[in-house]
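Heads up, one of the protein chains got dropped from this complex, but the rest are sitting where they should.
Right after this comes chain A.
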């Protein structure tokens, strides 16, 4: 149990010392996971919106699949991406394996279904409220989607944060496609896995605490944007 107390001290010490390696790892974690979140939103939001307002046969099945894909195991995603990006795989010629790009691809695949499924739910609920109004205004489908997304923007921010949380916390996918290469593809979670396997549990835990603080920081930043925007909206 002394590990936990030790970890707190170590985490503070690491942050205070301004360790260059740690900063590099933190920045790469943020870069990979934030990019993956942005791309996943670009893909997942429109899909979620279309399914939310669409009425088509087989919609029930699509919903089940979308919701089920939220539970994609990271290791499986990592393995599938590895097999495609491997030099002997179909996309091997791109030379992307063991690069941050490969990690972004894997995390995007992992969280796009989360963004799609959650935004579908948010937008569908909202649509149910406004459907008659939209009909009376004779809005086109595109205008409907735009209006819904704008109106639900704060809820959708939370959807994005859920995706980011999943991305920044996963280790199974990035360790396979990134390879945990020092100074190249080592991120917070793979560094934690490495220190654990070295038996340096205190350092692993300290890195975990720092990761938690980073996630806290990102969420606080989004929250403050939201509050500032809300304040302006009421002026």
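The criterion applied here is as follows: contacts are C-beta pairs under 8 Å (C-beta built on N, C-alpha and C of every residue); 3 or more make two chains touch, one makes a residue touch a chain; residues count from 1.
The rule is short, and it goes like this: contacts and distances are computed from a predicted model.
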item: Name under which UniProt lists the unshown chain, selected from "ATP synthase subunit b", "3-methyl-2-oxobutanoate dehydrogenase (2-methylpropanoyl-transferring)", "Sulfate transporter" or "Cytochrome c-type biogenesis protein CcmE"; value: "Sulfate transporter"
item: Of A:87, A:135 or A:153, the residue in touch with the unshown chain; value: A:87
item: Given A:4, A:23, A:76 or A:181, the one touching the chain that is not displayed; value: A:181
item: Residue numbers in chain A that touch the chain omitted from display; value: 86-89, 92, 95, 97-98, 179-182, 184, 194, 196-201
